[in-house]
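With one protein chain removed, the remaining protein chains of the complex are shown where they sit.
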Amino acid sequence: MLAQISMFPLGKSSGLSEDVAGVIDRIDKSGLPYQLTAMGTLIEGEWDEVMELIGRCRKLLLEKHERIYLVLKVDEQPGVTGKLRGKINSVEKRLGHQVSK
Amino acid sequence: MLAQISMFPLGKSSGLSEDVAGVIDRIDKSGLPYQLTAMGTLIEGEWDEVMELIGRCRKLLLEKHERIYLVLKVDEQPGVTGKLRGKINSVEKRLGHQVSK
Amino acid sequence: MLAQISMFPLGKSSGLSEDVAGVIDRIDKSGLPYQLTAMGTLIEGEWDEVMELIGRCRKLLLEKHERIYLVLKVDEQPGVTGKLRGKINSVEKRLGHQVSK
Partner (left out) sequence: MLAQISMFPLGKSSGLSEDVAGVIDRIDKSGLPYQLTAMGTLIEGEWDEVMELIGRCRKLLLEKHERIYLVLKVDEQPGVTGKLRGKINSVEKRLGHQVSK
């Protein structure tokens, strides 16, 4: 499945990159394929491993902040992998040219 | 924490209420406080119990559908409970009148 | 169409009800059918009128805050109205009992 997660503490309007960096470091060490974007991080993996990882990331934020907010989107299709890149390739094939970098 | 979850199969543009009813029945039996709305269901509980419940609900949909989509929002503030009703009460107190039914 | 909107300033972890109350007051005065929940507000209406309303609400927050965050979900099905209550009724009919209050 493919997940896109955004999480941040409420109570800060700047300096959020420090919190995000801690979370990304944790995701990076999980070994799961992921992509950092300016509005959230995409992670590919099985439900249990992705949710367990997200649970640990949010715990990290709660160690330093009293309240956090999180938005998660999931596209799950058992048996289909490689969607992190595959979905973009399908769209670019239709367009006839590359739009991602 | 307070969660709001929307989940549905991709591949159906009508008759979604049958799928939603199955999910709501599962949530109802969990014993956790919840509220059904036309755009998702609010659930209040601890991270582990809410996520485990959502995991089972999504499994239910995957038994009948090959691909599902899910959007989850979480507002987590350890030590604060009763937010399902409390957040609305705070807003109505500010407004000086009741807007919820 | 049916929209569900959550918006709040980044930089505050408490006292959010004051901001939400200002937004709800604006929505209430629009005359559009809406429902306040603990995780966002549902609004029913045509795309243009709902988006124009949301635009004004977010402007209200930006008058007092330097940075805001907003999550919007839309279920649009032209020609179908009364979904704010209709979707819940369909689910409760399937369940055979009422779960909303």
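Each chain gets a letter, A, B and C, in the order it is written, and its residues are counted from 1.
As a working rule, a contact is a pair of C-beta atoms (placed from the backbone, for glycine too) under 8 Å apart; a residue touches a chain by one contact, two chains touch by 3 or more.
Bear in mind that the values here come from a model prediction, so they are computed numbers and not experimental data.
Novice: Would you write out the residues of subunit B that touch the absent chain, in ascending order?
Specialist: Counting only subunit B, the missing chain is touched by 8-14, 16, 65-67, 69, 71.
Novice: Mind pulling the subunit C residues that touch the left-out chain?
Specialist: Those residues of subunit C that touch the unshown chain are 47-48, 51, 55, 58, 62, 66-78.
Novice: With the missing chain put back, which residues of subunit A would touch it? List them for me.
Specialist: These residues of subunit A touch the chain that is not shown: 2-4, 6, 13, 17-18, 20-21, 24-25, 28, 35-40, 42, 71, 73, 75, 77, 83-88, 90-91, 93-95, 99-101.
Going forward, only the chains that are shown with their structure count from here on.
Novice: Using Cα averages as centroids, what's the distance between subunit A and subunit B in whole Å?
Specialist: For subunit A versus subunit B, the centre distance works out to 21 Å.
Novice: Measuring from the mean C-alpha position of subunit A to the mean C-alpha position of subunit C, what distance in angstrom results?
Specialist: Each chain reduced to its C-alpha mean, subunit A and subunit C end up 26 Å apart.
Novice: What is the distance in Å between the mean C-alpha positions of subunit B and subunit C?
Specialist: Each chain's C-alpha centroid was found; their separation is 16 Å.
Novice: Considering subunit C alone, which of its residues make contact with at least two other chains?
Specialist: Each of 13, 71 in subunit C touches at least two other chains.
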